[in-house]
Every structure is written in C-alpha cells, then in structure tokens.
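Please find one structure pasted underneath; my questions will follow.
Let's look at chain A:
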Amino acid sequence: MVNLNKIPPKNGRKYYVALGLEGSANKLGVGVIKHPFLENHESGDLSHDCGVEILSNIRDTYITPPGEGFLPRDTARHHRNWCVRIIKKALIEAQIKDPGLDIDVICFTKGPGMGAPLHSVVIAARTCSLLWEVPLVGVNHCVGHIEMGREITKAENPVVLYVSGGNTQVIAYSENRYRIFGETLDIAIGNCLDRFARTLRIPNNPSPGYNIEQLAKKSTHKDSLVLLPYTVKGMDLSMSGILAYVDILAKDLFRGNKKNKVLFDQKTGEQKVTVEDLCYSLQENLFAMLVEITERAMAHVNSNVVLIVGGVGCNVRLQEMMGTMCRDRADGKVHATDDRFCIDNGVMIAQAGLLQYRMGDIVTDLNETVVQQKFRTDEVYVSWRE
Partner candidate 1 sequence: MSQKIVDKVSEYLTSNIPIKLISQGAEAVVFTTNVHPYLPKDQIGDDSDVQYIIKYRPPKEYRHPDIDKSLTKHRTLSETRILAKLYQIKDIHVPKIIASDVFNGCIWLEFLGEELPNNAGFSNLKHFLWMYNKDGANAYDPIVLRTLYEVGRQVGLLHWNDYCHGDLTTSNIVLVRDIHNENSWQPHLIDFGLGSISSMVEDKGVDLYVLERAILSTHSAYAERYNKAIIEGFSSVYKNEGEAGLKKLNELLNRFEEVRLRGRKRSMIG
Partner candidate 2 sequence: MVSTILPQFPKFQVNVSLFHDVQNSEDIRLQVAELPFAFVDASVIVSQEQLFAAVYRVLTDLTYNKLRTKTIHSECLLALSPTSNIGEAFNRFGIQQGSTDLVVLQIVEVGQESTESANDIVKGTEVEFNNDNLLHTYNEQTLRKIYKLDNSFQPKTTEGFSQALVNAIQLRGL
C-alpha cells in the first residue's frame, strides 16, 4: 500500500512545494511546483495524479555555433554562470517569499548526465539547502522525465519511450522499478540527429532536432525516400551504422560531391536529393524504428498506452507516427507533452523529487549528493508506486 502522505507538508500547510534543479546536459532548468495535500493519496497508486500546479518553469539552454556540439567544460560554465539568476527568477515567478518557510524540498538531478554540468548545479543545490535549512532529494533524470510525463498526461501505466540527446529507451514499470525493455545498443537518437545536423551546419538554436524537423517538412521528394539502413534488433536498436551512412551522404551533399550516386544523377549531374529530403528520410527511418521497438514492448507487456518523453519526444512527426501505430492497436493511445515538459526542465526534477520526498526518501548526508554520470533508470527503487 502506497502512502504518498508519509511526510506532512511543512508548517501545517495543506500543500507541498518543491524546487527542482536540472543541469545534466546543455539545458539549465529550474522549476517550482505545488502538490495539494489530498487524503486519497494515503492509499492506492495515485502517483500519476498529484494535482500538480506549476508555479514556475524557467529554462536556459547553452547554445553552440552551427557545426559544434556542447563540451562539458563550456556547458558547466554556462550553468554555473546562470544558475543563481535562473533560481532567483523561478522563485520570483513562483512568488516564493521565504524559501526556508515556503519550500518543503529541494530536488536536484543526481544523474545520469555530463559530470561537470551536473556538478555545477549540485553546488548551488547544496548551498541553498544549508542556507534555507531545506532537505535535499537527488533525482534520476530519466525518472524525472517519466514522472513528469505521467503527471501531465495522467497516463497511469504506459509503456514509456524515452528519447533524448543521450538516451533511447523503451521502459515499462514492474515491481517498483522502471525496467528497460529495449534501448539503443550504441548511440542515442538525439545524438544521432545532432551529429547529422553538425555535418550539414544546421543551427543548434533552439535545437538541432527541431531544425531537422522543420527542414523535413519542406522536403519535396517525400514519395521517394532515400533508403537508409534499418537496424532493429528485437526490442533494441542500433543507430551508429545509420549515422555513419547518412553522414557520408550529408558530407557529400555539403561539399557537392557529384560522384555520389544517391545524391546526384550520374548522367546529368543534377542534384536529386536536397538537405530537406535527407532530413525527411533520416527522420522517417529513425522514427519508424522507434515506433517499432515501442510496439514490440507494448506487445510484450500487453499494454496499449504509450508515453513519449525526452527532448526528441516533442517532435510532432514522431508523435504522429506513434499515434498511427496506437490507433491500429486495440484502443491504443499515445501521450506526449510539449516542449515545456519534454525538453529537460527543472519541474520534472521537482515532480519526481517531491514524490520521493513524500515517501520519506531524503538526503541525510551530503555525501549522498555526489553526482553520478552513469545512473541507470532501473537502479531507482520506485517506492511511490504499487
């Protein structure tokens, strides 16, 4: 029996307030949320329906010039230099008057992610905790995505497709863990898209994936797809081979290498494939693979509900494909969220962290707050679900 009210709200209030800090990759996010204190949370699995109120959700993304990825050192510098300003902005927007009185818990991303950026945020989190005398909770980034997605969409027990710059996983809940049913055997989908974008000098603002999506829409040769390798292995997939293949095409396209038979007509020298076409083909191919492994996991665990989370999850084409797949399954339904919650943010860390806090799982020694670059989704004991 799950009791989400194990720890009562501070100062006899009828609600909880949590501050969430996220900085595991190139986004720095701070959010403040509120959970009403509800009697029916004392029994039963209602962790997907906390009645969350988002008091603020501020994000700042470290942007690099076209053709460049984000390096840990510069990303950490961005987070360090913006962190306090963003926290302040989030507190003001949330109308927090006295953090020490108003905030029940400070939640931070413990991992997985890039070490230096994670560390720069945890320094601020620890300082706030000691300064305001508010307890800390370390959150698994992936669990943050899942909990935020569940709360926003109210999807009770979905198969989760988690797709971002560093992750590609198909997850389903079972016996107090988010278990990984399928995942990439090499690189993540976002990484694959980002690196492709770099070769073609597609801008990183607001994100390479978003720009690929916009370019793909403009493809004028949608009827003739550039065929790419399709590498689904059971519920797993592999993308490094696809990247290598499409990257050669991208390079030849960027340089105008007329010898490439896929891109240029060998007789007339005419260009057959545009940047837009290549973006379209890559998306169609990669997303078909994602939808397929998701459907495989659904068939395996006998579920008909999907939740898409992670930065790549706000791609409308991916959502549309997933929706079509679900429609063809019995009463299937796809849930997704928009960029406010899909892309890394502080609110999701607050949501998962507050659930953890309400179950009594808090940091008792600052040594527990050391960040973990590698922190698998299934390592977390999910105490807040049946």
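Regarding candidate selection, all candidates are chains of the complex that A comes from, given by their letters.
The rule is short, and it goes like this: a contact is a pair of C-beta atoms (placed from the backbone, for glycine too) under 8 Å apart; a residue touches a chain by one contact, two chains touch by 3 or more; residues count from 1.
Since the model is a prediction, treat every value here as computed from it, not as a measurement.
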{"item": "Pick from 1 or 2, the complex member that touches chain A", "value": "1"}
{"item": "Of chain A, residues touching candidate 1 in the complex", "value": "24-25, 109, 111-114, 141-142, 164-167, 172, 174-175, 179, 181, 183-185, 188, 224-225, 227, 230, 232-236, 284-285, 288, 291-292, 295-296, 298-301, 321-322, 324-325, 327-330, 344, 373-377"}
